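Of the protein chains in this complex, all but one are displayed in their positions.
Which chain is which? They are A, B and C, in the order written, and residues in each are numbered from 1.
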Amino acid sequence: MNFCSDNTAGAHPKILAALSAANGGPAMPYGNDELTRKVERRIAELFERDCAVFLVGTGTSANALALAALAPNYGAVFCHPESHINMDECGAPEFFTGGAKLVGIQGAHAKIAAADLDRAIKTAGIGVVHHVQPAAVSITQATEAGTVYRPAEIAALAAVAHKHGLTLHMDGARFANALVQVGCMPAEMTWKAGIDALSFGATKNGAFAAEAVVFFDPARAASFGYRRKRAGHLWSKMRFLAAQLDAYLDGGLWLDNARHANRMAAELARGLGAIKAVRLEHPVEANELFVTLPETVIRGLEADGFRFYRWMDETSTTLRLVTSFETDPAHVAAFVTSARRHAAAAA
Amino acid sequence: MNFCSDNTAGAHPKILAALSAANGGPAMPYGNDELTRKVERRIAELFERDCAVFLVGTGTSANALALAALAPNYGAVFCHPESHINMDECGAPEFFTGGAKLVGIQGAHAKIAAADLDRAIKTAGIGVVHHVQPAAVSITQATEAGTVYRPAEIAALAAVAHKHGLTLHMDGARFANALVQVGCMPAEMTWKAGIDALSFGATKNGAFAAEAVVFFDPARAASFGYRRKRAGHLWSKMRFLAAQLDAYLDGGLWLDNARHANRMAAELARGLGAIKAVRLEHPVEANELFVTLPETVIRGLEADGFRFYRWMDETSTTLRLVTSFETDPAHVAAFVTSARRHAAAAA
Amino acid sequence: MNFCSDNTAGAHPKILAALSAANGGPAMPYGNDELTRKVERRIAELFERDCAVFLVGTGTSANALALAALAPNYGAVFCHPESHINMDECGAPEFFTGGAKLVGIQGAHAKIAAADLDRAIKTAGIGVVHHVQPAAVSITQATEAGTVYRPAEIAALAAVAHKHGLTLHMDGARFANALVQVGCMPAEMTWKAGIDALSFGATKNGAFAAEAVVFFDPARAASFGYRRKRAGHLWSKMRFLAAQLDAYLDGGLWLDNARHANRMAAELARGLGAIKAVRLEHPVEANELFVTLPETVIRGLEADGFRFYRWMDETSTTLRLVTSFETDPAHVAAFVTSARRHAAAAA
Partner (left out) sequence: MNFCSDNTAGAHPKILAALSAANGGPAMPYGNDELTRKVERRIAELFERDCAVFLVGTGTSANALALAALAPNYGAVFCHPESHINMDECGAPEFFTGGAKLVGIQGAHAKIAAADLDRAIKTAGIGVVHHVQPAAVSITQATEAGTVYRPAEIAALAAVAHKHGLTLHMDGARFANALVQVGCMPAEMTWKAGIDALSFGATKNGAFAAEAVVFFDPARAASFGYRRKRAGHLWSKMRFLAAQLDAYLDGGLWLDNARHANRMAAELARGLGAIKAVRLEHPVEANELFVTLPETVIRGLEADGFRFYRWMDETSTTLRLVTSFETDPAHVAAFVTSARRHAAAAA
């Protein structure tokens, strides 16, 4: 009964099956195979636009490679201080960009507000050689707090970014979870709202290691192929990366997976929200919850065999609970029951 | 009938099957799972030594991360000019090391001789601030010419490297092919001969995306975990990387695969070597051949449906032919027959 | 009547004279000359300790090279958010370290408190591969707010840093100004208080382009010579860098210069502090003042021919006033008179 992360889930059976299906006979390596070409086109069609699409195996590489294409080494990348790129990638964006600086912009529920972004860019010293130069903005969708940007919010951020000549990147490690929550088309949540580059995640939502970087203006992607190779992220047997994404999109598997994960999170939120001693820290809009509980309840849950992370440190009484495409509804019910029981005992 | 590369092969069915087997229930991410721990230990046992073992998905990342742990940014890494790290990784070693310099040392059949290495290091200006500082040596096993270093040759190189305070890295993208050719133990071809770090390849020999970096002195690996994460090469669902290597080693699959590939190459060499118009450019000691043929024969082979690369450019009449674990003996026979036929017609 | 910066000052005549004196006949280049050797020894003697001393031409290079020797590319460097290394060097520390991350720690008057440092390091995730690894702390002396750390404050920070295995760097661009204010020995303000590396500034205090990087444990400096050359900061005619520092130290010129600059700042503070409409933002402990005045007073000062920066942006009514070794007491008096007059007119 593991709520630590959507990364503790395995891969969806259909995605594993796609590997076997891709395994007949030789295929040209390094992305020069039919399947990779097909998936690149398929993702472009999904976004209803001529895109440059690049497959990679991990979310960190997707983000860092995208940012390296958008920001020079003397650039500044604006992001929320709690964003994955700033907190959880051991400095990958700095490494891939050659030392660009991530500049944090605070905001409630891990979201950046357009007015705050505008102020940050304006005071950053554009054109002044002493200061790193504003180059890009990166937002996470769904955010690290389990919240979701609406297209109008994204459009407002994009308007600010573009007004100052910056580009807008979206870390979509949980893109599907956000999309089914908003209920719009992929294009509406990305380029139609002003997104320039997207890390389109699949690993957390059913693949075992597959992400795509999508540039909505292919001209921005001119250097990407070299950067990907140079960073060791060009798979030789690329068809096995492509096969995952192909199955991921087939028959809407990705949306079904995300809907299930979100539903499990919503159910957890409903159940826990009804317990007096429990406080939800953020709106639950995707597949993550942040809940504060009495220490005795947390210990009770641990004793009952539930696994999760205390957030952000091991003495905290705020838990992060993450659901996934394979979260068992029975585990959700059991978690709520356990929490309720321990809370009652503590009262 | 594809002889372009061992990368055109798919994955071995047993390796794909291992993925499914690894897919039951949750597992802690980022290498904190049982299977990854098991495989790390297993590889250490294979090498009969306490090693630091790190799994990654690509050969380029294995090499570049290993070199980044061995050489500072002001360092020099000695290698053969035709080595993969120098020619075919789009500057990955330079990227990961922060700009160390690869210094080429010529040698017949893509091998470096100990005396040449000694001379190169001695004249490189150790301790002189104007010059990048000799830090590491990297050899490829089997080499890019399809030849193999014997343990005594490796030991001679290691003696030179160590005498001057350098470390010795082995790019073992085709380690298995070299090993079965030499017929020794993994330890004898590595640390017992003086290798400090090994890129232990599996992708070319039956995995779909799996390599291990092995440091024979774990103290050298202190920074590796951070570098791997920072480079986006730490898989979140690491068990799927571990499962490949586990199956790879099970029951000697890796050695069987390599033996088959080598046998196919030997058969090609035997067949082609008997044709008068054909010249073998290098001894055939692993799973690659470099053969020079008349242009008309090459065109005939192409017309007969064989695929391969001209080496090193598209007007060359030297072909690189690579066999793999799944090369069909019938294709080998057909290739020889076709070449013989076209050669006879040309004579 | 320029109070923009101590960088608007020229060079002290004695320092220029030293260049001519150093100009007789040939000298070995790149620091292999007598004068450079002498100055390196002299600085070590000044600090009463066997030090590794390296001369460079700019403060940014001194800081960034020092940090590159102290922090790996996956490292974190803790500093005040307003510190010069974080705000005013266009990402030099990130560039020289290969992408280490500067982590800001807030604190009043641009100083870091030991307890805040301890908390920041403890929660940074030491040993966790997802996070950049705490490697160094950098403080500025005198600070960007014109305040000064006392040796006991430095010792407290050093104790925290060292407890966690980090090193402590001091950006001493205005080291002399801080030293004369505290009235202690150079050793007491540095290694005796736990400083591991110092950027020993001279440019702002009378040289035209000269700084020294001092490592109090020479073992930490093993890579520095290569890094300096590789960054283009090893002067070929090094004697002209050495000559500046030699004259700087001769007869206590550096201390006299700093005393004058501090005295001018103190006089400005006294004069302005007596005006009701003026607010001093920070204690005035070195050669910088931050004063808030009515907009009309600022305009009046501008009209009277005074030059200064509004802090931190051009609409601010807080001014930064900087004095130097060559600030004319008459200008200071004139500034106070002008401010008083415009304040009276506005009242």
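Just so it is clear, contacts are C-beta pairs under 8 Å (C-beta built on N, C-alpha and C of every residue); 3 or more make two chains touch, one makes a residue touch a chain.
Keep in mind the model is a prediction, meaning the values are calculated, not measured.
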Residue, one of B:Ile43, B:Val56, B:Ala69 or B:Ala100, that touches the chain absent here: B:Ala100
Residue touching the undisplayed chain, where the options are B:Asn73, B:Thr147 or B:Asn205: B:Asn73
Option from C:His80, C:Arg174, C:Lys192 or C:His233 whose C-beta touches the chain left out: C:His233
Among A:Arg227, A:Arg259 or A:Arg320, residue touching the chain not depicted: A:Arg227
For subunit A, the residues touching the chain missing from this view: 30, 72-74, 98, 129-130, 132-133, 223, 225-230, 234
Touching residues on subunit C - with respect to the absent chain: 2, 4-5, 7-11, 13, 16, 19-20, 22-30, 56-62, 64-65, 89-92, 95-96, 203-204, 208-209, 226, 229-237, 239-241
Where the missing chain touches subunit B, by residue: 73-74, 87-91, 94-95, 97-102, 123, 129-132, 312-313
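As a convention for this text, only the chains that are shown with their structure count from here on.
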Most widely separated chain from subunit C, with each centre as the mean of CA atoms: B
Chain pair with the most C-beta contacts: A-B
Rounded Å distance, subunit A centre to subunit B centre (Cα mean): 34
Touching two or more other chains - residue numbers and ranges from subunit B: 30, 226, 229-230, 234
